[in-house]
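Please see the structure below; I have some questions.
One protein chain is absent from this view; the other protein chains keep their places.
The first chain written gets the first letter, and so on, giving A, B and C; residue counts start at 1 in each chain.
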Amino acid sequence: MTAILQVKDLKVHFQTDDGLVKAVDGVSFEIEAGKTLGIVGESGSGKSVTSLAIMGLHKGSRAAVSGEILIDGVDVNQATEAEVNKLRGKSMAMIFQDSLAALHPFFKVGDQIAEAYQVHNKVSKKAAQQVAVEMLGRVGIPNPTQRMEDFPHQFSGGMRQRVMIAMSLSCNPKLLIADEPTTALDVTVQAQILDLLRDLQREFGSSILMITHDLGVVAEIADDVLLMYAGKAIERGTVRELLKTPEHPYAWGLLTSIPKLTGATDSELLAIPGTPPSLITLPSGCSFSPRCSYKNRSKVDCESAMPELAGVKSNSSHLVSCHLSETDRVAIFKSEIAPKL
Amino acid sequence: MKLIEAAPITGRSPAAIAWSHLKSDRTAWVSSFFVFIFLFIGVIAPIFPRILHTTPDAFHPETLDADMGAMPIGSFGGISMQHWFGVEPRTGRDIFLRFVFGARTSLSIALIATVIATIIGVSIGLISGFFGGKVDQVLSRLMEIILAFPSILFALAITPVLESVLTRAGLPDGNGVRIPVMIFVISTFGWPYIARIVRGQVISLREREFIEAARALGASRWHLVFREILPNLWAPILVTVALNIPTFITTEAALTFLGAGVIEPTSDWGAMLLASVPFYRVDPMYTFIPGFALFILVLAFNLLGDSVRDALDPKSSR
Amino acid sequence: MSLRNKFLASVGALALGATAMSIAPTAQAATPASWSGPAPAVKGAVTGGTLTILNQGDFEHIDPARNYVGGTLDFYRFFIRTLTQYRTINGKTELVPDVAADLGTTPDNGKTWTFKLRPNLKYEDGSIITCQDLKYGTMRSYNDEILDGGTTYAEDFLQNETGFKGPYTDPTGDLTSITCSPKGDAITYKLAYAVPYFAYVTTFGSFSPVPKAKDTKQNYDLRPVSSGPYKIESYNRGKNMTLIRNKNWNPKSDPLRWNYPDKIVVKFGYEQNALENMLFSDSGEAKRAMSLDTQMVTNLAEALTYSPLFKDRLYAFDSPYARYLAINMDTVKDINVRKAIQCAVNLETVLLAAGGTNAGMYANSLIPTSLKNAYRNFNVCGRDVHTSPTGQTDAAKALLAKSPTAKKDLILAYRDKGTEPARAAAVQQALIAAGFKVTMMKLPRAGYYTRIGQRDVGVVQPDVIQTSWGFDWAAASGIVPALLDGRTMSPTDSHSNYSRQNEPSMQSLFEKADMITDPVKSDKALGDLEQKIVVDFAGVVPMYIEASTFMTGSKLGGVQADGGYGTLSPLAAFVRK
Partner (left out) sequence: MLAYLVRRLIGGATVMVLVSIFVFGLFFVLPADPARLACGKSCTPELMAEIRHTLELDIPLPAQYFRFVKGIVSGRTYLAGSEAQLDCAAPCLGYSYQTDELVTNLLKDRAPATLSIAFGASILWLLIGLSSGIVSALRRATWIDKFSQGAALAGASLQIYFVGLVLQFFLVDKLGWLSSPGYVSPNDYPMEWAQGMILPWLTLGFLLSAIYARLTRAGMIEVMSEDYIRTARAKGLTSRSVNFKHVMRAAITPIITVFGLDLGQLLGGAVITEYVFNIPGLGKLATEAVSNVDLPVIVGTVLVAAVFIVMANIVVDLVYMILDPKVRLA
């Protein structure tokens, strides 16, 4: 198995008037060919920033990016804008959350897709247009030839997201980064888009990096999951591991907060007490400790230091960063969490 | 299904943020300093005649060369210890004093006009934005019409008319009429610009939750407009006003320059520039002093306006 | 632009009309040799070349019946001849017969005038100029509604029992007061009342010959038939006009015209500044050019600074304008106050505001010194203004003290034009210094003279009025009656008697003056009258007689100041090789 993307100790810091914002602070992971990694976390946890860093889209902004982002043997972080441009769209493509904002309002969707194809393939405009039609067809947009001529605002949210997907897949990228692709859509459409993504992934054999705050989405599509909190990875493992036997108190909170059999609801918003910490003045030690209901059970002082991301038991693939001893975690999970799942 | 929303990075009020921005903004300091200086000399103008032992209107024939087209004697338009900025050709009036008192006239007219235009603009903007429908249509059309007027040109045309009307109404001839007329004209053509912006803001605010809430609580319309909406508009209003003052100052100067302004012998920058035109070649200083001063003042106001805008709305380009 | 403001013009006429002067001078006797052509050669003149005239705007009118603009009256003599005309040689201006052969004779002391006519004068087409043409030229000027503009002298002075309305409106009608001698060698005018100075009046265009067959009504303005040394080759209104020699003009028949250039080109549509700068920099066509309507204003100071460079192309001369303040005797009734105003005004600052010593010379009287018989060098406020022009503030205060109750706040009316605001400010300062309170009444150019003359009830009347007067002919009769005779006023309008002077004692003197036959004596009488009104009644404050400063291209010669019209005249101009 070969890794398409390797991210080592990624740090993205923003210098603001109020101080240094550590949006991403030392995150590492890799994605293997054809696999899907889901990065989960609430807004401000740094997941989107991570995705932009991978696309090299922080270049020319105030962000200070450090660490290694290897794709196709190129370190995006070291590469020049020109070099990254070769990768963008071809080796890695991105689907953004708000498709209305992400598509140019003044250009026809057909042209926008064709453009994406033309960047990396020396072909005539006509040929590119043809590809665009095909892609639109592929992503399931009815009578694509006419729709080519339409402008983004003339599409429904779902259709627009399909356009985004068509555009991102037009050059058959090895890695597809989807930043909350379904958040803006209603539930039924979400399902359709996810199905579409899965089918296309099979068809194109590309890997997907799925950025989301929605465990449901992860369950649907991801093979592995990376759980982020306040710019750090706090738990990592296969979907199964993370959803069935979560190790981190935060993960527990997330899972128990998912209502059973009912649709989306805001009534459970306070399932995890407190609010995420300011990224400027992080709490000392474990950044989750202020909200952790179990920190008193810990033998180590949670405020002392940020716990390492360490393997659970013998299993090397399932990693967690928590001061609670494994036995405590098992105990707590059995007695208090499992029943709620 | 949503998870917990992120909390704001810091909990400071927009005003506090804006103020901290302004304080750290050097341009803002420098420009407001200059603005202050001009306002200051305008205010203390009356002390200068005492210092210089002459008035802005007093003629000084001794400073002119009668046989040379009555141009000032000496270089740079007759600059001397007695006459710091030189003297006017053909009258010998002290340019420094006229400059100082000119600042007084120009600024007070512009500022009063600003206040009036702002009051009208804000209230009309609020009303037409909040009540919408017929009211809005009528008011918007009114603005459209006023904006369709070639303002300077029309101001020129209407000045004598208003003048006669007011004179018949019993106001004294001369500046007693001229100045009110100018203020009226400037604010009349000024307010729609403010109103339009306010209107836009109100329309966007109108549907916001907190207004809905207040409405639900059965607050009266006037309460909504003035208690709920207005307080949320101070930022855009402030910016608009800040950027309008220089426009009004220049309009005042332009009107006077074109002869629809204050009357001899009252000092006014526009009038000084106008009077200097025939001599700009022979006595450049005479043109340069009021012209440059006007430039600095307007520049200062513009810079200040920009700073205020940047401070109040961080999205704006830096 | 105009010799006087147009409104003023008609006023001047009407004023005089109202002034019934009963007796006229004894007719001139012998005809001086100088009355027969040709005009004496100009020193150093060369024939040939093209004279260029650059003007701001087009001529208002060149139809003789409609033209009343100083510069144009002077210029159009190139192709228009009138009954009498002014001749200027070496700075000396005199009245000479033009189409006429003498300056007229009157059997009945000025009510009837007969002029002998020069034999066989020709139009440009070679046809003879007849007495009938002269009569017709006057008759058509009665059609004011079609031929607007021009003087109203003919209508004002000539009898018109039949109520003739002009040849266009009643083609069958006749102006019986003009008759031609059987041989057609003399023309006779019957006046409604005696006008001793009628020979001056006949210098105006309504006394020029127009061939009825060639009269094109309004369009005559575009192509008048020439009787002078040049004829119109082309005339594009608002753009340009070209004059070429008129072969049928005979120099021997003309005592006042020259024809040195082969061609005269007039161009219109230049802006004051641009034009001034062209002449100033003496560049391109401006080398051979002059302007009829553009004085040096902007560049005056510069021109003076380097005057040696310009000495032979800079022309400074007295214009016929007297600049003065009229004190409204209706509203300022107290003599002491009026005298105080007179004392307070500081002629020095006023003249400086006008541009200094080059803008004019201090005046104690409305009558220019050039009118020897009429001018009186009296003191105003006890001082000779020529030597001590500054305001007599203390004297003024003393006078005011004499009548403490009298009104001391004055409205000062002035026109928003040229240096007038600055001058008004000078007056205002002087008055304030003397203890007056002064409100400035700034009035637009148009209708200024109407506004300041209004006496209608309910109209705010100014107390002090800044105005000016340029005489139509060089005689006190062209000044004093128009400006100071109470009889000119109507209940609603002061006409040009802006002082509203109507003192009984003065009016009786005016009536006496009417009786005077001899022009010299009449000048003297009117001079005395003016002195009394200025000194004893302080009805006006004379300030200065205006001087004009013109510039021409360096290659022009023979250009001269014309005393007749107070403008720079191209009549004798020639182009240096």
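Operating definition for what follows: a contact is a pair of C-beta atoms (placed from the backbone, for glycine too) under 8 Å apart; a residue touches a chain by one contact, two chains touch by 3 or more.
Fair warning: this is a prediction, and the values are worked out from it, not measured in the lab.
Trainee: What shown chains does the left-out chain touch?
Mentor: A, B, C
Trainee: Among A:8, A:86, A:198 or A:297, which one is in touch with the chain left out?
Mentor: Residue touching the chain left out of view: A:86.
Trainee: Which one touches the absent chain: C:94, C:262, C:282 or C:416?
Mentor: With C:94, C:262, C:282 or C:416 as choices, the missing chain is touched by C:416.
Trainee: Check the options C:150, C:320, C:453 or C:478 and report the residue that touches the missing chain.
Mentor: Among C:150, C:320, C:453 or C:478, only C:453 touches the chain that is not shown.
Trainee: Pick out the residues on chain A that sit against the missing chain.
Mentor: 52, 55, 57, 81-82, 84-90, 93-94, 96, 98, 101-107, 115-116, 119-120, 151, 153-154, 167-168
Trainee: Over the whole complex, note the residues of chain C touching the chain we left out.
Mentor: Against the missing chain, chain C presents residues 7-8, 10-11, 14, 143, 145-146, 148, 168-169, 238-239, 269-274, 277, 416, 444-447, 449-451, 453, 492-493, 495-496.
Trainee: Take the complete complex as the reference. Which residues in chain B touch the chain that isn't displayed?
Mentor: Interface residues of chain B facing the absent chain: 141, 144-145, 147-150, 152-154, 156-158, 160-161, 163-165, 167, 246, 250, 253-254, 257-260, 273, 276-277, 280-281, 284, 287-288, 291-292, 294-295, 298-299, 302-303, 306, 315-317.
Keep in mind that, in the parts below, only the chains that are shown with their structure count from here on.
Trainee: Determine the chain that sits nearest the middle of the structure, using the mean of its CA atoms as its centre.
Mentor: Ranked by how close its C-alpha centre lies to the overall one, first comes B.
Trainee: List the centre-to-centre spacing of chain A and chain B in whole Å, with centres computed as mean CA coordinates.
Mentor: Inter-chain centre distance comes to 53 Å.
Trainee: Where the CA atoms of chain B average out and where those of chain C average out, how many Å apart are those spots?
Mentor: 48
Trainee: Centre to centre, by mean C-alpha position, how many angstrom separate chain A and chain C?
Mentor: Once rounded, the distance between the two centres reads 95 Å.
Trainee: Spell out the part of chain B that touches chain C in their complex, as residue ranges.
Mentor: Going by the criterion above, the answer is residues 57-59, 61, 64-71, 89-92, 160, 167, 172-176, 259, 263-265, 275, 278-279, 281-283.
Trainee: Of all residues in chain C, which touch chain B in the complex?
Mentor: Of all residues in chain C, those touching chain B are 297-302, 304-305, 346, 348-349, 351-359, 390, 411, 416, 419, 421-422, 424-426, 428-429, 439-442, 444, 460.
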